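Every protein chain except one is present and positioned as in the full complex.
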Amino acid sequence: MSATTFDAAAAARAWRPPPLIETPWLRYAVYLGALAYALLAIGTIEVNWTRAAEGIERAGRFLSGFFPPDFTSKGDDILEGLLESLTMTVVSTAVGIALSIPVALGASRNLAPLPIYLFCRGIIAVSRTFQEIIIAIVFVAMVGFGPLAGTLTLAFATIGFMAKLIAEDIEDIQASQAEAVRATGGSWFQLLAWGILPQVRPRIIGLSAYRLDINFRESAVLGLVGAGGIGDTLNTSFDRYEFDTAAAVLLVIIAIVLFCEYSSGWIRRKVQ
Amino acid sequence: MAILARPDGTPDWRRRTPRADLLVWGGWFAGVALCVYCFSFISDRTIWPFVWDAPRQGGDLIARMFPPRWSYASQLWKPLWDTINIATIGTALAVLIGVPLAFLAAHNTTPSRLFVRPVVLFIIVASRSINSLIWALILVIILGPGMLAGIMAIALRSVGFIAKLLYEAIEEIDTTQVEAVTATGASRPQVLGWAIVPQIMPAFAGLTVFRWDINIREATVLGLVGAGGIGMQMQASINVLAWPQVTTIFVLILGTVVVSEWLSARVRHAVI
Partner (left out) sequence: MLLKIEGLTKRYPTGDLALDNVDLLIPAGQVMALIGPSGAGKSTLIRCVNRLVEPTTGRVMLDGEDLTALGSGALRRARRRMGMIFQEYALVERLTVMENVLSGRLGYVGFWSSWFRRFPRKDIEEAFRLLDRVGLAHMADKRADALSGGQRQRVGIVRALMQDPKLLLVDEPTASLDPKTSRQIMRLIVELCTERGLAAIINIHDVALAQQFAKRIVGLRAGRIVFDGPAEELQTQALTDIYGEEDWSQTIRKAEDEEDVAEEVA
């Protein structure tokens, strides 16, 4: 404890509440920058108020579509779209995961030599950069309209997503466990099966469940560009101003997402 | 893991009991059968001659896409700036709405577990299960085409994302810190501000920039349904089959996404 007497009053006068950003010039630069950006950005929004006013009436009609939603008059279309979405989800998730595992192995710096590493990281980067819709446009142009284009899109997006996260997990594994397998004289494949797979398996299962959930949600929009699924039904009903059918489709999507979310949460709890 | 007895009484080791073995194989078989069935469903809706033609179509497409029409880029800066603004303003709005929702949803801060929490959880799920493109589709009908619909679409989709991840962070906080601040005689709002907010700040900052990064990607395609941004130019170019322009747009999107991903990774690194 200090030998000289401590001047609490002086210290209290000097004390200031700690600011969010330590360096003063950076703090003011950030504040000013944020303010300038906000003014500029909000300036770019053009609002057509007369159009928006008309919209209120349409919003009312859209909302009234929910009371009650119409599941029956376009029931066949909804069912067809839903089955397409579900089948696209299942196939694309299965194919995507199967393909993502070799890519993930190649994208792990502790397993793959540099050229393979760069190649696999390249695949991941391309798959993650472009929105599913853009990829779907390209696939529709190549294989024609229909659920196959959507399935290919989702499988491609799944590869990027899964491979990146699994590769990160493989790079984080305990090297000692893999080393121990190598020390017994195991081959490269034995190393994978005994040293690495047991460590990353829970994460692969958890991510797969999560991706299944995402793929279903995405499958609901790919229809907008003709790549199949329930989005097609939704788009058509909007085009025809059949808001009660649109409401029914939206409710079906929400219900399935809810179901997926609870079951994927349940699976993830099970494996951890 | 199972230790069994051989007929002569000596112990035998197998990975699973025969029953568990059967279940695992049965599970795999059912999974594969489901995939095959789903694939046949998709296959029925696919015109296979188109698909066999895909390599030629793809080659053709690529040939038409190159070289990109760089001069078109000069018309793209404004839409690109709009795209960034849609993502940023949309994220900001989502934060404004999502943060209070998160506090209402977290079971340790909600005012009522019986009434408020389930309602808020439903809002969060509804927001998350509807893709921003579908939100945009709905909002373009209501508000008319333009940036405003895009901003609202991004905001409505991101509210659920931000609220969900934030309320999970709130539920994971260290309760002893909350207890300590409560014991000083602090009011509930003070406990929130002094014990909970400091603990969730890093998670909050991280998930906000993460969502912003995702939103940049999503904002690039909102124009396909008329909700502003660079997607409008993409739609127009695809409609007139101006593929060299589409390539230019793709390159710009790629650049923007790479920069935003780098930026968000930097920020997340700095706060955690």
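Labels for the chains are A and B, by order of writing; each one numbers its residues from 1.
The definition used in the following text is that contacts are C-beta pairs under 8 Å (C-beta built on N, C-alpha and C of every residue); 3 or more make two chains touch, one makes a residue touch a chain.
Computed from a predicted structure; not experimentally measured.
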item	value
Residue in contact with the excluded chain [from B:61, B:180, B:242 or B:267]	B:180
Among B:27, B:118 or B:193, residue touching the chain not depicted	B:193
Positions on chain B contacted by the hidden chain, ascending	174, 176-177, 179-187, 189-190, 193-195, 198-199, 201-202
Those residues of chain A which, in the complete complex, touch the missing chain	1-2, 6, 8-9, 11-13, 15, 17-18
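Following the convention adopted for this analysis, only the chains that are shown with their structure count from here on.
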item	value
Centre-to-centre distance between chain B and chain A (centres being mean Cα positions), rounded to whole Å	4
Interfacial residue positions of chain A with respect to chain B in the complex	37, 41-42, 44-48, 51-52, 54-56, 58-59, 62, 83-84, 86-88, 90-91, 94, 129-131, 133-134, 137-138, 141-144, 146-148, 151, 217-218, 220-221, 224-225, 228, 231, 234-235, 238, 250, 253-254, 257-258, 261
Contacting residues of chain B [partner chain A, same complex]	31, 34-35, 38-39, 41-43, 45-47, 50-51, 54, 57-58, 61, 81-82, 85, 88-89, 125-126, 128-131, 133-134, 137-138, 141-144, 146-148, 151, 217-218, 220-221, 224-225, 234, 238, 250, 253-254, 257-258
